[in-house]
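Quick one: the structure is below, and I'll ask about it shortly.
Left out: one protein chain. Kept in place: all the others.
Entry: chain A
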Amino acid sequence: MSKRVLLGLLLACGLTASALAQEPKMGGTINAVIQPEPPGLMLAMVQNGPVQMVSGNIFEGLLRYSPKLEPVPELAESWSVSEDAKTYTFKLRKGVTWHDGKPFTAADVLFSVEMLKQTHARARNNLAQVDKVEAPDDYTVVFTLKQPFGPFLGIFEVGSMPMVPKHLYDGTDWKTNPYNNAPVGTGPFMFKEWQKGSFIRLVKNPNYYEKGKPYLDEIYWQIIPDAAARSVAYETGKVDVLPGGSVENFDVPRLSKLKDTCVTGAGWEFFSPLAWLWLNNRQGPLADKRVRQAIMYAIDRDFAKDVIWNGLGKVATGPSASTIKYYTDDVPKYPYDPAKAKALLKEAGYKGEKIRILPLAYGETWQRWGEAVKQNLMDVGMNIETIATDVAGGNQKIGDWDYDIAFTYLYQYGDPALGVGRNYVSSAIAKGQVFNNVEGYSNPEIDKLFADGAVATPDSKRKEIYEKAQKILVEDVPVAWMLELQFPTIMRCKVKNLITTGIGVNDGFKDAWLDK
C-alpha cells in the first residue's frame, strides 16, 4: 500500500471527531491480542508492556495524560501546586470503590507510594525528590518535595504509579499475596479469568465511579505467540484489536486494507518510543567523535522509515522525541550523506577495524533494520560484523559493554528528566546494567544541565536548559538516533474511542464502545 493510502486511513480512522460525535452504545465484547503473555497482572509488582496493557484496565493512577501530555483527572479530581513549587495537593474523587467494594481513600495513596518505592524501580526514581506524603483527610493527599521537581505532575499515570488496595496488601508478604494472581483495582474492568497460554478475561465493573462507563461488557486478551498467527487471527475475525507492535510491520499495509479496518498511530505520545544505536564510546574507532558523526551521515534513515517501517514514524533529530516536552529541532543536522561520512572516517584515520553490531532480537522488522544499517555502514567502507543473540544474551553483552554498535529503543515518559537524561548522564554509567548510559558518554556540562533541568523553575528555564543539552548531545553523537517509532494499532472500525489519551491502549478501555 502506498504511503498516501496509509496516511488516508490514519486520517480517516484515527481519533476522529466523528467517533466522538456518535452516541456510545452499551455492551459487547472486544477481543484483543496481547503479546507476549504477561508474567503477572499486579502492576505494582511487575512492570512491562503487556502487564500494563491488560492491567491498565484494572488499576488506575491519580492522573492520565492527554495526547499533548497535559494532566487529566483520574482518581484525583483536582490538584494545586504551591508558589514555591514544592507542595502538590491532590483532591481525590469521592465515591470510588475497589472491586471488592471497599472505599478508595487517601490511605491507599500513602500506602501505594510506600509500596512502590520498594517494588517499582521507576516509581522509586520518580519519587526520589519527595520529602513526605501526608493525608490531612480521607480525600486529600499532599506531597512535599525536597526541592522543586519539574516533571512531578508527569509521574502519576497508571503504569508509573498504580494505586494499590491497602486493605489487601498492608501487612502481607507482597510477593506471595494471593491478590497478585487475581488483582483488585478501582478500574473500569475487573479481573475474571486467566487461562495461562490462552487468554485473560476482564469483565465490566458495574460500580465504576464514572456513571455509564465502561460501555463494553468484557475484554478478552488473546495470547497468540506467533506474529503470522496473530495476523491470521485478525484476518479471520477472531480478534478485533491488534495493539501497536502485535504484528510484523510488513503485515501492516496488508491488514490495513482489509474491509472495515481502521488504523491509528495515536496513543504513544506519553511513551514516545525512540530508537537509536548505542555506540560504545569507550574503545576503538567509535571513541572518536568524527567516526560517530560519520555513522549518522552514513545511515539512510528515511529509507528505514519508508521501507522497513512502512512510512510510519519520524526520523529522529536528537535525544528527545518531538512529542515530549522541551523538544527542539534547532540542532546540528545529519542528512544521509555517504560522501561526507567517508570523508569523516578518513579524517579520523579509520583503517577498516572490525566493528560489531548487535541487532535487536524483537522479530523480523528489527532483523531487517539491522541488515539495512549494516549495508549502509559497509557502503562507506566500514568493516561490520553482525552478532546474533536473543534478547537476554544481547542485554548481557550490552550491559557488560561488550559491543560496538547495538540497536535499542526506549520510552521517554513525556519529560527529559524522566526518560532522556538516564541515557547520557555519567552517574548512569553502571556496568552489568542496560537501558542506562551503556555507551559510556561522560560530559560534565551535560551532567550539570540534566541535574539543573530537573529542579529548575519556571518552565521557561527548563526549556532553555534542555534545548542547550540537546544541541550539545547532537554535536557529540554519544549514540546514533534513528527514528521516533510509531506502533500502529489496527482494529475493526466498529471499535470506537479505543484510544483517547497519550497513553493509548495502555490506559484502559473505559471510553471504548462497539458500534454494532
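Methods note: contacts are C-beta pairs under 8 Å (C-beta built on N, C-alpha and C of every residue); 3 or more make two chains touch, one makes a residue touch a chain; residues count from 1.
Note that in this section contacts and distances are computed from a predicted model.
Only one chain is not pictured, and the protein name UniProt records for it, out of "Mycofactocin biosynthesis chaperone MftB", "Phosphonate C-P lyase system protein PhnH", "ABC transporter permease" or "Fumarate reductase cytochrome b subunit", is "ABC transporter permease". Across the entire complex, the residue among A:235, A:337, A:371 or A:452 in touch with the chain not shown is A:235.
Of the listed residues A:336, A:401 or A:435, the one in contact with the hidden chain in the full complex is A:435.
When you scan A:70, A:226 or A:302 for touch with the missing chain, the hit is A:226. Hidden from this view is one chain, which touches chain A at 29, 31, 36-37, 39-40, 42, 45-49, 120-122, 124-125, 175-176, 180-181, 195-199, 201, 218, 220, 222-226, 228-229, 232-233, 235-236, 238, 389-393, 395-397, 399, 410-411, 430, 432-436.
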